[in-house]
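So that we are looking at the same thing, I have put the structure below in structure tokens.
All protein chains but one are shown in place.
Note that the chains are named A and B in the order they appear, and that numbering of residues resets to 1 at the start of each chain.
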Amino acid sequence: MITVTINGKKITLEKQVTVLEAARSAGIKIPTLCHHETLEAFGGCRLCLVEIEKIPKLQTSCTIYITDGMVVHSETERVVNARKAMLEFLLINHPLDCPYCDKAGECDLQDLAAKYGPTTGRFAEGKRTHPESYDDPVIVRNMERCISCTRCVRMCDKVQGASAISMVNRTSKTFVEPFSGKRYDCEYCGNCLSVCPVGAIMSRMYKHKYRPWYIDKNINTICSYCGVGCSVTAQVKGDSLVRVVPEMGKGLNKGLLCVRGRFGYDYVNSSARLKTPLIRRNGELQQVTWSEAFKYAADRLRDIKERYGSEAIAGIAGGRCANEDIYIFQKFIRGVLGSNNIDSIANFSYAPAQRFFERIFGQGVTANSIQGISNSDGIFVVGGDPTSINPILGLQIRAAYQQGIPVITVGDTPGLKRFATCMLKPNPFTETALLVSLLSELKVKKQFLGGNSSFERLINNISALSMKEVEDICGLPTDNIASAVNMLSNMTNPSIVIGKDILQRTDGHINLLLLSAIMYLINGRVYLLSEFPNEQGLVDMGCLPDMLPGGRPIEIESFKKRYEEIVGLNISSTHGLSLSGIIENAYTGKIKAIQIIGENVLSNIPDSNYVGKAFSNLELLIVQDSLMTETAGLAHVVLPSLSWLERKGSYTNLERRMQFMGKAVEGDGLEDWRIISEISKMLSFDMGYKGLEDILSEIARVSPLHKDITYNDISGDECIWPYKGEPLRHGVSLEGMDVPDIGSLLKKPAKDRVYAVFDKELFHPDSLSRKSAAISSISPEPCSRVNRALADRLSVSEGDYLNISTDAGSIEMAVKIDEDIPENVVMIPNNFEGKGIFNIMQWKLNPVLKCPVLDGNEVKLKKAEARS
Amino acid sequence: MTIKGLAKKIFLIEILKGMALTLKMMFTHAVTRQYPEEKREPFPGFRGLHALVRKEDGTARCVGCGLCAAICPSQCIHVYTSEGVSHEKIVDRYEIEVSRCVYCAFCVEACPFRAVVLTDHFEYAAYTRDDLYMGKEKLLSNWDRFMAGKKGNEYFEKFWHPLSSDFSASGNQAIFKKINSEG
Partner (left out) sequence: MKRALLRNIDNTNSADINEYIKISGYASLLKALEMKPSDVIDEVKTSGLRGRGGAGFPTATKWAFASMDPKFPKYLICNADEGEPGTFKDRPILEKNPHQLIEGMIISAYALSAEYGYIYLRGEYPNACNILNNAIKQAYGKGYLGDNISGKGVRFHLHVHQGAGAYICGEETALIDSLEGKRGQPRIKPPFPVNEGFLSRPTIVNNVETFANIPYIMEIGGEQYAKIGSPQCPGPKLFSVSGHVKTPGVYELPMGTTLREIIYTHCGGIKDDKKLKAVIPGGISTPILPADKIDCPMDFVSMPRYGSMLGSGAVMVFDESTDLVKVCLRAIKFFEHESCGKCTPCREGVGWMRAILKRICDYNGRETDIEHLLEVSENISGNTFCPLGDGAATVVQNFIKHFRGEFESKIKI
């Protein structure tokens, strides 16, 4: 116990903290500028000077630690004068352009100068001048205003780990600049601008458009880009959105954001927004009234149901729809239309992986806190780059690495390049062999001798591969594998982060089995990377062909009966078609009508040509979306739904935390659930919901998992797994998880071929971000990545265009050279219309996981003709 | 009641006194002003109709800092700004709901650029509320009508006291050169 006296107030603390923290814990205000809670101490601004007895000089309270019996004074005349002097110093080179500066009103320096500072300045000589920089599309730098607190630089170096900016020059000419001196070459997380205490680094998105005191409402909501679910605040003036900002220290992101969350919100005001319902007449989409659209959709659905039966109708739900929407959607498709053909994009990677792990380890095995990553003692990343798929989760890994926690990565993880203790980069599509060798070495290290449970016996039966063979197949030195095994075996509480690359393979199910075995051996916690904000919600709300809400299998009579009783509709107990099945059957003409909510299927799943043909075979395609997408372009009925920020609802993130998103502005359109219940009413089933509360209370009754859940729980601090409900308890089911034949894995990739690999970009994860003007200005066109050796062979250099073709089609794309990828691979993103990897990629289905297999897509490359 | 009081009542003393005063006043000057025929010159600093100051180059002096809107106790000032082509701040709309104004002139005091004034014009009754919802052009024309020339300058010299001299002597601020050409 340490007791200090600050301003005559005795404070007793357990831990040795800084004087500043001690003072703040007791409610004593000490002004600071360079200090920030998320950053390490700097001691540069000298505003937090305090007088400490027995120390002759004034001390900065942010750097000096308390000792027992310390007596501190923060308001003596000497301290007050020094503080005033520091503010006077800060202001001599700070332009007093507050009336013009957007920061005014929320500027730390302005507040401190008003509270503590001198009222007039004595400095009459010229201030420094520095031209404002507009070289960057989204960030403006005004270095006249910089006070060299280096918060941004420390944020960039230590928290974001990007090291993209630095202090330049010395003396009063010090300022902050990205290394190019012009545009930023970084991840555009924008965390630098949220820590800037003055108006030196600011977003251009709302420049000169607001003043902090104009803001009428602050609405808490959840970012709509990925499965992390970062808290953001939407600020509204009157009826228009001013900006979306994070609140430092708030939410599971603690106020940090990635480029999508910070700059990508402007798709809400995109010109591609749908405003009125559209119906296809004479081959063209024409504007109609809502009632016409509802009637048309209902009539056509009834007609198709009568003519072809319920089985000819299917539904596809999107990962950006709220839980309430997708619950109503599956109720509509299952109950009202009588078809179990309902699925979502979650079933392409997230849901199969989760189901696989849950079969072995029980429901909820993936529900782990993201904050826990930096508290684990080792991190194993496999199958994707967390820093581009779930950037805020990626930051946890970076933070862990900086604390000295070992990080092992498998595959292409460019974002962790400087944050990995051991990077294993096997030859393309040979991860299975690597995992086998990791597992067999781990078995030796952990002295695993088998056991009694069926899973332990299964692990025991997995035979080993010799190191020599692995070295041969994967092209990895044995030393690297050995050191990775060493690290893995020393971990007692590790996190395993799994991306979808590892399961979208021919041997995807074997990979998952091997990962489960590794996880079992090292006692790991698993995190599944999730690309959509509500992928988990799709699973939990029953948007799967074989699952009812709460993750209850449809074939089990008791669950089905309970559902039927509460909902008041009879449902079929046969499994419906999965997403791939729906597309296939639409192609062959067995499916006649598809209703899609909030998903751009055509762009977001592979082989757009095939999907396009399948959709054009349909008699009825209903698309509910807030934006005009490629899929909506093929629809017979387009119903504008309200976008994020325009409606309330809840999301479930990858750690199975339910979070509430608020409504900030009014928009054109209706909530998805309202649209569906209107159509349902026309089909003579009145769902009768008055609002979201009705829906949630029904969910709480239908899903045993969400028992008694209310919006108070969801908008409260923590609404985490397993809520108040009961998870499904079932025994370990190892059906279909046979011991792999190790011999069959010995496939060496052909060196002379080039394969296309889906590049999950940070800026454009899917088709949504391209509708954001800000993100499009950062990354205006798609770029493929190739190794230098391959580039030389094709005689292309950076900036040239590459013609990439497969049997399915060809695309042209700019080239970027990346030394860190294998020679026989071309990384292609899927982010621009008609120019993505899914336009040319063919796929088959993994027989166990029922997810697409994206490996072995051989491509032909040639240099494209020069472009004008 | 005393005898004195009784006498006062009987001889109608009070009424006579009053009549005497009335008689006296008949021979003095009338104080009632014959408004609107006869108008009174307002005192300097009178707080009447609002105006936005027009610079010599014809544009408004207002930079859109919004301090007037922030300080306005009746929340009747609305400023809308945006970014111009050369990244300057443009005042798209400047609106005062005159009918809600309480004429405290806090806006005038808060303005760091001497850009808004209350003129001495007070006859602006209107038939609709819309006429009293004044936009930027209307407020600028108010300046032309009531304050342009010497009068405006005198007003500022006498009645505008910014707290900090830093704003008035901003010559060496690069950013102010752009917006405040008068200096």
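Here is the rule we go by: a residue touches a chain if its C-beta (ideal position, glycine included) is under 8 Å from a C-beta of that chain, and two chains touch if they have at least 3 such contacts.
The structure displayed is predicted, hence computed values, not measured ones.
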Missing chain: touched chains present in the view: A
Sole residue of A:39, A:52 or A:90 that reaches the chain not shown, by the stated touch rule: A:90
Contacting the left-out chain in the complete assembly, out of A:13, A:26 or A:167: A:167
Residue touching the undisplayed chain, where the options are A:14, A:125 or A:735: A:125
Contact set of chain A toward the excluded chain (per top definition): 41-47, 49, 57-58, 63, 81-82, 85-86, 88-90, 92-93, 122-123, 125, 147-148, 166-167, 169-174
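We adopt the following convention: only the chains that are shown with their structure count from here on.
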Residues of chain B defined as touching chain A within the complex: 63-67, 69-70, 79, 81-83, 87-90, 112-113, 163-167, 170, 172-176, 179
Interfacial residue positions of chain A with respect to chain B in the complex: 95-100, 104-105, 119-121, 126-127, 129, 131-132, 134, 140, 144, 204, 207-209, 211, 213-214
